[in-house]
Every structure is written in C-alpha cells, then in structure tokens.
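Got a structure for you, questions after.
After this line comes chain A, so read on.
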Amino acid sequence: MKYWKILPRAHVVFILLPVYWLVNMSFKSNQEILSTLSLWPQNFTLANYATILTDPSWYSGYINSLIYVLLNTVISLSVALPAAYAFSRYRFLGDKHLFFWLLSNRMAPPAVFALPFFQLYSSIGLFDTHLAVALAHTLFNVPLAVWILEGFMSSVPKEIDETARIDGYSFPRFFVRIFAPMIASGIGVTAFFCFMFSWVELLLARTLTSVDAKPIAAIMTRTVSASGLDWGVLAAAGTLTIIPGMLVIYFVRNHIARGFAMGRV
Partner candidate 1 sequence: MAQIETRALSHSYLPDPDYPADFALKELDLNLLDGHAYALLGPSGCGKSTLLGIISGLLRPTQGEILFDGQDVTHLNARQRHVAEVFQFPVVYETMSVFDNLAFPLKNRGFGREAIAKRVAEVAELLDLSEQLPRKSATLSAGARQLVSLGRGLVRTDVNAILFDEPLTVIDPQEKWRLRTRLKQLHRQSGLTMIYVTHDQTEALTFADTVMVMHEGRILQSGSPSELFERPKHKFVGKFIGSPGMNFLHCQFDGNAAIVDGQSIPLQRPYGTDIDGSSFELGFRPEYCEFSRDGSGIAAQLIDVDCTSRRKIAYLNAAGAKVCVSLPADQEIPADNHRIRIDPQRALLYAAEILVAERP
Partner candidate 2 sequence: MSLRKRDYPKAWLLVLPVVLIVAFNAVIPLMTVVNYSVQDTFGNNQFFWVGLEWFEEVLHSERFGNALGRQLLFTGLVLAIEIPLGLMIALGLPKSGWRASAYMMLLALPLLIPWNVVGTIWQIFGRIDIGLAGAAINAVGIDYNYTQNAFDAWITVIAMDVWHWTSLVALLCYSGLKSVPEVYYQAAAIDGASRWAIFRFVQLPRLRQVLIIAFLLRFMDSFMIYTEPFVITGGGPGNATTFLSIDLVKLALGQFDLGHAAAMSLIYFLIVLLVCWLFYTIMSVGDSRPEPRQ
C-alpha cells in the first residue's frame, strides 16, 4: 500500500511549490526578478516588505480587510446563534421552508449580486464602508453559520434546557453560561468558516469599496493593471495575506478534521 502514501506527499509538494516561489520573489528586488530566474534571492532584500508596512496606501488594505472580516464574523454569529437555536429546539410556521431558503443563498453567484449590491448600498449611503462589505458577506455566511450551529446544537439534549429553566435560569443567562460552552467547538468552527469565506472573497469586497474601506485584495488587483508593475512588492503583499490564514489554521489544527466531519462546509 506504499503508493497510497506517495500521493498525499506529492500533493503537499505541489501545494508548497507556487507558495515558495511567491515568497522567494518577495525577497527579491524588482530588477532581480526581471533579469534572472533564481531559486533563492541573490540579493536578499526586505525592501518590498518595508514598502508595504510603511506606505498607508498598502497597509491600510490589510487593516480594512481585517476590520470587515471581524465585523462580519461578529454579525454573522450574533444573528445566527438565536436562529440556529430556534431551528434546533422549536417547530414553527414555515420553519422547513425558511431553512431551505436560507441555504439557497449559499448557492447564489456573487456575480449576480455585484451590480444590485452596488446600487443598494450606495442608495443607503453605505458605499465604501467596512459595514457594507461585512453586511454583504452575510449573504452567504449567515446561512452557513445557521447550518453549522444548528447541527452542533441538535446534539445537545433538550433536557438540559428544561433543567435550566426549572432551576430558575433566565433565557439569556442560560444561553451564555450553560449552552454556549457546550457548543464552544461549534462556535469555533463557525467563526473559522465565516472568517475564511469573508477573508478570501474579492468581487463583492471590491465592488462595494473605493478608497476608505478598500481591502488588500482590491489594492493588489489594482496594482496589476497599473503600469510599472513592481513584482517584488506584489509578491510581498501576497505573502502577507497568507499569514492570517496560517495563524488561524495553526490554532484550529486539531479541530479541522472535526469541523469538516460536520460535513457542513
């Protein structure tokens, strides 16, 4: 069965190769990149990173992205938690249809919403704000959050709710002190996926912003069409965007398998 093991190893090499090339390039000057093709920097330089970290038009992009991603995660979790609880514990008029309608929004092509969102958010004066992007991303993140949380909540026995009520807990207190800790890993998984899908998205984030809330993704793609393209800086910018992702993966590495086991990405 040895050849079964070769495939994961080969795939990991395949994954790392282009990333290595990007990182490699980020430590070279633009001149070196354009003149020679070397497997490691001949003249190692941190100048590209310095440019990004000192130039507000660059680093503001990261800050903007992080702001709306965090905002989105908070909003998505806050509205999804009570809704998931309702789906998990109660029957009410239209519950099944509502659930399916929510899921169908995950299947909406963002391209379809690009123009309407542009018009909608402009009309309420939220164009070029972090809130706009955060809200726009809830289109697919909230259904996902409800779906994942409902799954975790359903595995908590309803007897616990009843016991808490008999013991005199008010609903908010019960939710925060008893229920939430029991679904802590579910909340973690949900936060992870909200972060992931909001952080990686470009189309809506770029459509809804122009200057103040411009995400790093938009700044990088703008750079592509500008003349006098600096590949070194672009590579450094790209490398920096990989870091938050790597950190998040590192922290949840033991829960990744469990999160996917929910089968509810």
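The candidates came about this way: all candidates are chains of the complex that A comes from, given by their letters.
A few remarks follow.
FYI, contacts are C-beta pairs under 8 Å (C-beta built on N, C-alpha and C of every residue); 3 or more make two chains touch, one makes a residue touch a chain; residues count from 1.
Small disclaimer: the values here were computed from a predicted structure and weren't measured.
Here chain A appears alone, and the candidate among 1 or 2 that touches it in the complex is 2. Remark: chain A residues 1, 4-8, 11-12, 14-19, 21-22, 25, 33-34, 37, 65, 75, 78-80, 82-83, 85-87, 89-93, 95, 98, 102, 104-120, 135-136, 138-139, 142-143, 146, 155, 157-159, 196, 199-203, 207, 216-217, 220-221, 224, 231, 234-235, 238, 241-242, 244-246, 248-250, 253-254, 256-258, 260-261, 263-265 touch candidate 2 in the complex.
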